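Report on one structure; see the data block that follows.
In this view, the complex is presented without one of its protein chains, the others remaining in place.
Each chain carries a letter (A and B) given by its place in the written order, and its residues are counted from 1.
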Amino acid sequence: MIQAVDYIRVLPEIVLTLFGVAIMMVEGALPPRASRKPLGWLAFVGTLAALAATVYQAGYPGMAFFGMVRVDSFSIFFHFLIAFIAALVVLSSFEYLDAQQIRGGEYYGLILFGAVGMVLMSSAVELVLIFIALEISSISTYVLAGFRRRAPSSIESSIKYFLLGSFATAFFLYGVALIFGATGSTRIYMIAETIQGGKHSAMVFTAVALMFVGIGFKIAAAPFHVWTPDVYEGAPAPVVGLMSTAPKAAAFAVLLRIFFAAATPGWFWPVWISAALSMTLGNISALVQDNVKRLLAYSSIAHAGYLLVAFAAARDIGISAAMFYTAAYALMNVGAFAVVSHFASAGERYVTLEDYAGLGRRSPVLAATLTIFLLSLIGIPITGGFFAKFYVFSAALKSNLVWLVIIAVVNSAIAAYYYLRIIVLMYMRDAREPAPTVQNVSAPLGVALALTVAATIYLGVLPGRVLDYASRGAALLVR
Amino acid sequence: MPQNYVPIFIFIAVVAILIPLTLGIAKLVRPEKPEKAKLMPYECGVDPIGDSRQRYTVRFYIVAILFVIFDVETIFLFPWAVLYKALAWFGFIEMMIFLTILIVGYVWVWKKGALEWI
Partner (left out) sequence: MFFLNHIWIIPLLPALGAALMFFFGRKLSKSAVSFFCVGLVVVAFVFSCLTVLQYTGWAAAHNHQPFEKIVYTWLGSDTSNLGYLTHSGRAADFHVDAGFLLDPLSAIWLLFVTGVGMLIHIYSIGYMAHEGGYYRFFGYMNLFMFTMLTLVLGNNYVMLFVGWEGVGLCSYLLIGFYFLKKSATNAANKAFIVNRIGDAGFLLGMFTIAWYLGSFRFTQITEVARSGRLSTGDPTITLACLLLFVGACGKSAQVPLYVWLPDAMEGPTPVSALIHAATMVTAGVYMVARSNALFVLAPEAMKTVAIIGAVTAIFAASIGLVQNDIKRVLAYSTVSQLGYMFLALGVGAFAAGVFHVFTHAFFKALLFLGAGSVIHALSSEQDMRHMGALVHKIPTTFKTMLIATLAIAGIFPFAGFFSKDEILWQAWSADNGAYRALWYIGYATAFMTAFYMFRLMYLTFWSPSRVEHEVEHHIHESPKSMTIPLIVLAFFSLFAGFLGWPHSLKGSNRFEKFLEPVFAREATQFDKSGKEAQLAAAKKEEEHANPTEYFLMILSLGAAFAGWGLAKRSYGKAAEGYTEPIAATAPPAYRVLYNKWYVDEAYDYLFTGRRKLGPVRLGAMGAGEAAWAVDANFVDGGVNGAGWTTRALAKLSVWWDTWIIDGLLVNGIAYSTRPLSWLTRMIQWGLVQWYALVMVAGILGFVLYYIFR
């Protein structure tokens, strides 16, 4: 039966929902002309409360709600990461919404609701619940993508994301149905028992393929990545910061659970191919982009590829490497998009590479910050990106995936080119006339940037602690 | 396995037979007095004049979506109603939470003026 501890095991979800609901109510009560900043702060407090709830929850591991939710080091890791990302995105949104003259408190509510879905995705161990969580997070992000209502590109982005997203989740659901048909259960740990016992019918394999489609869409892995550049280009920049990181992290958590906890068979070659394709397509396409948001979109595809390399590696070290990579990638990408959103100014005018020329002289601190994130994305030592790549590659090498590692390393080299191009532009070119004006960084955004820089460097200098935590989560996951 | 599908096949067969049958019988029985208003297609009370691909006011969609949401809500209410006794207080409280969240949405929609026509 349901006990009080069950509620503790979904405490972050409850907290986030309550705050989201409160924001929606206050939004309705506020006069239309009033500032929406207080709502933002409310949302920020909500994310902090969710972080606190996560920490509290860590003391109560176990199953809840008839074995549908499972709290363990693995889900705590992702809860914490997602809540942290949400907090950062809220912080970096204040100034952006002002600059874009968007006055809608729902924005903050939707971030929280999205976070509810993502948090639930990482702790749910029942496929239908996972699907519902996936939908909760997706629908929020669909709306958020279209939040620059006056910009056609934003609407386009929202519609495309919605259409293709529902298309992909339908496949996921189909996969869930098939696996239910094949194993008679939708509980991941029961599926594992059935699968380990019997022999695998074609139905199980097909189910895995279909579920991989749904998740592959979320993490923007090739060949289900096609929506990414268009959507990222149009969506508001802080939202891109959110949806290129948090839902990806959650989706990776789901994928890890499906592949490893449920011990589904036959995922190796599709993941291998998808990893190789994502890295190659992502990086090669990024080479020719002029728009920074598009460029980062392709970069995020490529990073999904690196992450899948960790999946293809052996279980024990591959999972922890993937978890570490998710965290490192999320932090640096949120930071990068925070800088992009600040620099974009009203109407997201300045988002081409041209606009970044000479930024190093006009706004040295901002440029230095972006440089740190880009260096981390390349994978230069003393940034989190370095160790993330290092762990993933070494995990893959240990599993003798020599060819995949070669592809990955070649891709890293290619990737360095387009990231460095931005750095070169910022520091070695003069700005075009008239130079885009750079506003002063507001305090909340400053805090968000400082946090992301600190976290990126922290992961690069002291990776041990986070990696250890990830290893523990990984060990629990495979049992 | 195949025998599980037998009811479905029966159902399809029944549909395939029944619909032409009823339409056919109606054709035979009813009086036929066509006039202009009767032959016009029904489009939510709006005059069906001109191209059907015209632009509607967005409020139709908003109302339609709201309808769907609260319609689906009732679907959730049915199983609860069936098992009302068994679920007891726990079920009652859970359902109230569910309804509260929906009502919050409703209030928000109301406050935002989505229910105002014009």
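Everything that follows uses one rule, which is that a residue touches a chain if its C-beta (ideal position, glycine included) is under 8 Å from a C-beta of that chain, and two chains touch if they have at least 3 such contacts.
Note that the coordinates shown come from a computational prediction; the quantities given were computed from them, not determined experimentally.
Taking every chain of the complex into account, the chain not shown here touches A. Only one of A:102, A:190, A:284 or A:447 touches the chain withheld from this view, namely A:284.
Touch with the chain omitted from the figure is made, among A:44, A:96, A:113 or A:224, by A:224.
Looking at A:143, A:258, A:317 or A:388, the residue that reaches the missing chain in the full complex is A:317.
Contact with the undisplayed chain is limited, among A:173, A:401 or A:467, to A:467.
Within chain A, the residues in touch with the undisplayed chain are 159-160, 163-164, 167-168, 171, 202, 205-206, 208-210, 212-213, 216-217, 222-224, 226-227, 229-230, 266, 269-270, 281, 284-285, 287-288, 298, 317, 320, 391, 394, 461-465, 467-468, 471-472.
In this section, only the chains that are shown with their structure count from here on.
Centres computed as Cα averages put chain A at a distance of 37 Å from chain B.
For chain B in complex with chain A, the residues that touch the partner chain are 90, 101, 104-105, 107-108, 110-112. Per the touch definition, chain A reaches chain B in the complex via residues 2, 17, 21, 24-25, 27-29.
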